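Encoded as structure tokens, here's the structure I'll be asking about.
Missing here: one protein chain of the complex. Every other protein chain is in place.
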């Protein structure tokens, strides 16, 4: 399809849906609040709106359509279709309807909390955050509230690591903290000596992922936690990469005070083009009073909402992103303890198998010769030096074969990076095919670098010139801006 | 996607879904009934089954995706998505559950019957048939039962016309009738003189469409009916092409005794790759006793099922294809009388507009210079004689542009035919685009006939060699046959 | 407002189109319709719900008048579990709204249906399976007609352990030129002892039959039929074939039945589709009226194309000279059944069959002495005999249970599938005990 922008499909007078007549006298508005001219929204019949968006959907990939192992750290696993069918059952529930009329959904919240508490070893879990980053921010807010409650409001530094998600640094910064970032040591692990140097009376918390996006499990993680504890700081675990360690090791076991899961990564809720997602903040006993409120309690006869004593308050509308709470609950209930462990083991097996395949491709490497858990940040450095083709370009060419990969977050500490995380959802044949595609493209890069640099050849659109997007005179973040700058 | 046959994706031991344990003692079967070896069904995980079928779905067109005006006589109109949402509401209803527990669905049957009776002018309507052809067969069965009840079981001829759907002839033949087919006269209409010659004491019925697939309304239709009546035969109306005359003229107005609608054509139910569909048989008073049973009656307090006195009996499981009954009901209820008339008028406008466009393409013609109602059977005869390119080949090439057309039923009375029926659902821009594509392909045919004959170039698959499909030694109607004949 | 479903009803567009054609009004297109045939008034229809939300509210109000209950209703329409993936695939716009495109633009439809028939072929151990016809009734009618045409004979021996509605359909479809003779039912619920001669085209057997009884003498009947130049036609629900022998295994020539069990909702009778299968024997293949899809080579080596096998058989090709007729039937349910079988695989079908066998037997044991044919093997259904069938069912209804389908004044047919838990069955048994 060569699908126009929807405004180009508009014809005056057409309508996609009808609205009921008021059935009551019309309200006349004063000029001060009345809209002066009608908005230039597109006008299309219903079939044409539908056709447009269906065609656009066909110009998108997703877990269901491709071998989606290339979005490392994002844990693109299968979201069971059956769990989507439950959405209709909650569609018309209002978050402020009386609790006695919402016992089913509250039971799901409560049980999911208990299950995630067991999986992480934490005492309680808030399911309110709207995403992983929102959970990180909520954790930081609890850290601040905790220190303030203890008269330690002066703690103004947060320590994180380069291979943790940028939101750990960015959220803490937004909350007013100074950020100290630990760089990897020669082993690819966060440098414990750097941590030793960083901790002190100003330390509010350590925000750390393990395994980090390299896929390497930090065996000294308990020491990291202890170091932070030794100066009165809190240790906060970004469990974005938990998929490979479910049932194997738990946040509490390493001494963490709090942490979060991404339900849309580890617990299978669909990624939805980038949300809605859901985050879950788990805390140890001492942080319970600070949890976002309300939380769901069982009072012996039914589920009730209570707000912890020193709660950081409500952080979003409703109790959480209920559609994803329901899906995550259903997913765990379809697997159980043994199933979760099989998930973890198979994800790790898949990752190591894929690594075995990728490392057979000349020019590909996985910096640091270590075991990997859930994912690997690879490098095309050797290939790139040989051919001049960059990792981004190889990724674009791979898209011609119906797959793709994500390089990594900036900055590229691993040069020419690409990050693969196969999860438990893909078959051996999928992994073989994926590796074969990358091997093919690497070979092309060697034989004809210009060809690879010219990709894509088999995509919805051709090579995009991104430069206007950074030029205020040319950028067009809406159609009206585009019309103004480029069409008039 | 270059999607393998699903058997090729199989790996032993995989499963797409789990089944509950019995929870009761296992039943041991004797050898006489026990399956000896397990069926060679494919074994895939759930994601892989899903991915396979989603990819196949993307290799299919449908009303929602393309400008589907090319399946003339099929009335490919928009099936509103909202009507699909009602399917969940009836999914778990059993056709033999007590009538008092099915009052909602029975009300829908009853009201739809009343509405279709009003639209056709008939006295009663059975919604039981599973398709248009099944409705034709039911009509024939009623015709036979009627004549037999009147002691006229000797009537053994059914008269139909060449431009009526082949099922009129084929169903009547299956029911044991001799078929007399009226050919078009110089005007493109069924030859009334031929009818005059055909009718007689052996005439059971006339089965006729109007407008026929040519799109020409037969203004002498009442005379046709009268001629048949004059010899004691029944007149049966195939209203497959009713979309252009809703609210304009009715079956009863021309004197028809019975007839049928295709709910999946005129009344918007989706075509579903070729069914499930639904047919509706409308009859005049005298044929009511012969209707398929049961029918839905209102007894003053509720809806009940009754079987007409001389019913031809039950012709399928349940009361009918309820999903489509519900959709057709909802569609009419969303339009009302005025809406239906606008449907008809707009369909006719669209058809005449498209004809105006098509006839501007050199080499295209519409045999018989007459007004058209709902569709037109066009001809590429001129283009074909000039270039040697056949209509089928032009259609295949058009598929490269994301549209297609159907030629016509065999035999090709109109040479090098193609049949377009734009319905009310498509926009002027759609029709312009469609005509432009055909004009482009016609131009290609003139410039480079071999190129057009070599099509497709932009399809899921390349040019297919159909010859093995007619050779018993080579044909492979299942994978097991293919493996046996071609892979071993 | 321009109706959302009719873009060119917008007056401006309408006027431009009329101008381009060169006519003044839409009325001119109808000039061929004589005044006497014109409807001079608006149709008398209910006021429409133009706003989608109003329509939805109206419809939900209607649906609220339907009542669901714990249901043991079967008798041809079965409450098997429908996997979510089946619905996901058959609600895809591309499948739901497509019709009859060519193998190029509708490759997906051809391949999906080919995969459906191929999986059915494995389950049935037969090489030829049709693109679905309407339902199991039609499949049985056509299968018998195929046997008549193939043998050139006009008489068929039909099991009387058959759904009364299906028999009604067979009579309507066959009786003008085919004599239907009913075979007796033995005390154990199986097909009775019969004799045939060389005037018979076929024996039509069902297994599991009306009473859920699994017929054990298939081979014997096949031999009887074949000894007289007749065919054995067997109606069977493919959902049983993970555990039960397919008809081909005991010599059946044609298998047929309904596939509603394979991933279709009951939908008040809307989930039916019929299959017909034979071996790859050209004269018998020639008798199929349905479309058959097969693999065909393309211009690219190794690529699969698809097309119609032996199209010349059909009424599409030769109108009344074709075999019966072909038209829109139930293709989407075929695609869905293919998805179902691919999800289940061989082990899933076996486990499902075992679960149903075990739960059926559990229910028969739980209901005890009222069960008829208790000595036979049952799959999914069994009959019970009570003094007052209608009274029992009414009593169960009061207890929130649809207890079964009433076959006659004293007989009720009870259906148990994998969706009925042991607790559900216990609840039925307790309620029946309470009432009787």
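Just so it is clear, A, B and C label the chains in written order, and each chain counts residues from 1 on its own.
Basically, a contact is a pair of C-beta atoms (placed from the backbone, for glycine too) under 8 Å apart; a residue touches a chain by one contact, two chains touch by 3 or more.
On a predicted model such as this, the values are computed, not experimentally measured, just so you know.
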Report task. In the full assembly, spell out which visible chains the left-out chain is touching. Result -> A, B, C
Query raised in the report: With respect to the chain omitted from the figure, which of A:253, A:285, A:309 or A:448 is a touching residue?
Result: A:253
Report task. Sort through B:45, B:71, B:120 or B:243 and give me the one touching the missing partner chain. Result -> B:45
Requested in this report: Kindly note down the residues of chain B that lie in touch with the hidden chain.
Outcome: 11-21, 44-48, 50, 54, 80-82, 84-85
Report summary line: Even though one chain is not shown, chain C touches it at residues 1, 4, 52-53, 56-57, 81, 83-84, 88, 93, 343, 347, 351, 418-419, 421
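Here is the rule we go by: only the chains that are shown with their structure count from here on.
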Query raised in the report: If you take the mean of the Cα atoms for each chain, which one ends up farthest from chain C?
Result: A
Report summary line: The distance between the C-alpha centres of chain A and chain B, rounded to whole Å, is 47
Query raised in the report: Just curious, how far off is chain C from chain B if you go by their C-alpha centres, in Å?
Result: 19
Report summary line: Note: chain A residues in touch with at least two other chains are 11, 14, 45-48, 50, 54, 80-81
Query raised in the report: What parts of chain C, by residue number, touch at least two of the other chains?
Result: 3, 5-7, 13, 50, 52, 83, 85, 88, 93
